[in-house]
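One structure, as structure tokens, below. Some questions next.
A protein chain is absent from this complex, but the other protein chains hold their places.
Now for chain A:
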Amino acid sequence: MSNIKDRYAIVGVGESERSKNSGTTPLHLALDAARAALNDAGLQAKDIDGFMSYSENDSCTSHQLATYLGVRPKYVKDIMGGGSSTEMLIADAVGLIETGQVNTVLIYRSMNGRSGVRMGGGGWDVNLLQSVIEGGSFIIPYGAASPSQWFGLFATRHMHETGLTQEHLGHVCLSFYEHAQRNPKAFFYGKPLTMEEYKNTPYLSYPFNKHDFCLESDEANAIIVTSAERAKGCKSRQVYIMGLSARQCVSHAHYWNDLSEVAADYVAPEVYKMAGVKPEDIQVASIYDCYSWVVLRQLEAYGFAPRGEVGHFVAEGNLRMGGKLPSNTAGGMLSEGYTHGMNNVLEIVRQVRHEYKGTDRQVENCEIGICTGWAGPDMAGAMILRN
């Protein structure tokens, strides 16, 4: 791939209302988010010639969205996928723009994640699960059907090997909940968490209690990607893509058989190399946080603290405002809302733009930020942005 550093930009971000029961369809939510992103960028729907989405069969199609925005795009694509899909679709959009097929792409994730199809599961057909999940017949008969359990197996082992404790998981939760207290749109706004409360919460699936789990919400998010050249004509302060690693896999097919590596370990060197920066150059982060432990494992993978010292890093308050790496500053998926990662992408764009300037939400003078995506231990992607 040719060097695309700083040649593409995110020019618009937007979201629908966030709720636990939207009372409407994913198409309505997607339209709200798309219009908000267009307004943010100062673009018209007709300026968008590519539409892309990801879902777990719980959304509307890009074709529908374009239709009801009243435009006829050149390119639509809907993929199946969860975490790291945003980074992957941005990479795809860059590729399409680079080859002259489209000019400007809108990417969205829309879901009634609480009132409709819940990722937390329940009600799935067990034989279907055995068929669609890789190696499903070796886990479903043992009651292991939730990512909290699969990732939990990684977590217990990793905690055992590196000395991470439940309190370290708690520091991730507390840091993000603290950010949510500055974000009136966060679900847990007005609901701070203390370590005592965290530690007194019974386990739901050891090593996780309910605070270690992400939320479920009804909402849509959208972002608009275009070339740096076209970005100059947009209303918003552009945020440039320095580095991007779309989605990598670990080299084995059955991820619960080998707990020693995760895909993020391979994403990290590539994204830093492309961006030409080091972990210490990053001033703000959005770390995929479907579970608290996933954040700790990624802090290790992306080099923010050496293996074995990640717990100390978070206990020191480094994920908080004023820390070395304020992270998930809108509250993240643990306490703001959940759109399979895209809400964290919106937040990193806003931070790097200095959209919160003059308020206590702004990470002061942040110039470079990282956003990571985690589909699981098996697949991951990441992106480094600058203003």
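Just so we're on the same page, a residue touches a chain if its C-beta (ideal position, glycine included) is under 8 Å from a C-beta of that chain, and two chains touch if they have at least 3 such contacts; residues count from 1.
One rule holds in what follows: contacts and distances are computed from a predicted model.
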_Chain excluded from display, named as in UniProt, from "ABC-type dipeptide transporter", "histidine kinase", "Acyl carrier protein" or "Zn-ribbon domain-containing OB-fold protein"_ = "Zn-ribbon domain-containing OB-fold protein"
*Looking at A:21, A:39, A:101 or A:131, which makes contact with the chain not pictured?*
A:131
*Looking at the whole complex, which of A:184, A:202 or A:358 touches the chain that is not displayed?*
A:202
*Determine which one of A:145, A:231 or A:274 touches the chain that has been left out.*
A:145
_Missing-chain contacts mapped onto chain A_ = 121-122, 126-127, 129-131, 135-146, 148-149, 152-157, 160, 202-207, 252-254, 256-259
